[in-house]
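Here the structure is laid out as structure tokens; the discussion comes afterwards.
As you look at this complex, bear in mind that one protein chain is not there, while each of the others sits in place.
On to chain A.
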Amino acid sequence: MSAGGPLLEVRDLAVRVRESEGPRLVRDVSFEIAAGERLALVGESGSGKSTVAKALVQLDRTVEVSGSVRFDGRELVGARPGDLRRVRGSGIAMIFQDPMTALNPVRRVLDQVAEPLVIRGVPRREARRLAVAMLDRLGVADAARRAHDYPTAFSGGMRQRVVMAAALVGGPRLLVADEPTTALDVRVQEQVLDLIEEQSRELGLAVLLITHDLGIVAGLADRVAVMRSGALVETRPVDELFADPHHPYTRGLLESVPRIDAAPGQRLRTVADAVDDTRESADA
């Protein structure tokens, strides 16, 4: 491991659709995450957050990734497939937006959770024991028995726990959580976020939380990166950003969140308002 360097260092990341002359989906994205740090990547739908998340370990084969992604001192852009596979799961783990679709419906939960261990040569019995232990740790009740069920037998919140178990069982150092709560109801959302924070603290796990929901950022993240139209506009510690957003777009995002302490009858601003303000001040 590189002494003292960040765990993940992204420089000038750009993503474009393979074999197309079209515009880049993401450009000039640079950020870093220290070991154990929690960074939230926020932005509206279509801003390129998920594209960045997938590009880190090159999950999407239809796009071309350029720039630099260094994980633990090793360059991932242009890395050999075998090296990339070793980082996936055991270095950088991912969880997805919709736990209902992230599990294979025809495979038992136990096999899916144990898989990251099995493919790394852990003996099957040991892998299964560790998988059950991880399910138990993440709050799946009666894990030893339920692990033999298929995903259809689990509720949405439970499935997200199963997905997290499969992500964490390989002992990753960075968890990329791509909108992990969007598909869940509010109460389950909170449970899942608490779970992510808890695991992050206990395991010293760094987290990249991708979300469009600023409400969940404050409690979880150390720093926030704001993304818009495929580029980062601002990356700051979470307290600073909420107290004093620099970029008008960030301000717009924050002002578009309904607040309980707002004056009654006050109009909720949209991001577009904030951007219009910018244009007017630029024109003036």
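Note that in this section a contact is a pair of C-beta atoms (placed from the backbone, for glycine too) under 8 Å apart; a residue touches a chain by one contact, two chains touch by 3 or more; residues count from 1.
Note that in this section contacts and distances are computed from a predicted model.
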- request: Match the chain absent from this complex view to the correct UniProt protein name in "Penicillin acylase family protein", "PQQ-dependent catabolism-associated beta-propeller protein", "3-hydroxyacyl-CoA dehydrogenase" or "Peptide ABC transporter permease".
  value: "Peptide ABC transporter permease"
- line: The listed residue (A:Ala166, A:Ala206 or A:Leu220) that touches the chain absent from the view is A:Ala166
Message: From the list A:Glu37, A:Asp72 or A:Glu115, pick the residue that touches the absent chain.
response: A:Glu115
- request: Kindly state which of the options A:Met94, A:Leu138, A:Leu241 or A:Leu254 is in contact with the chain not pictured.
  value: A:Met94
Message: Counting contacts across the full complex, list the positions on chain A that touch the omitted chain.
response: 54, 57, 59-60, 85-90, 93-94, 96-98, 101-107, 115-116, 119-120, 150, 152, 163, 166-167, 170
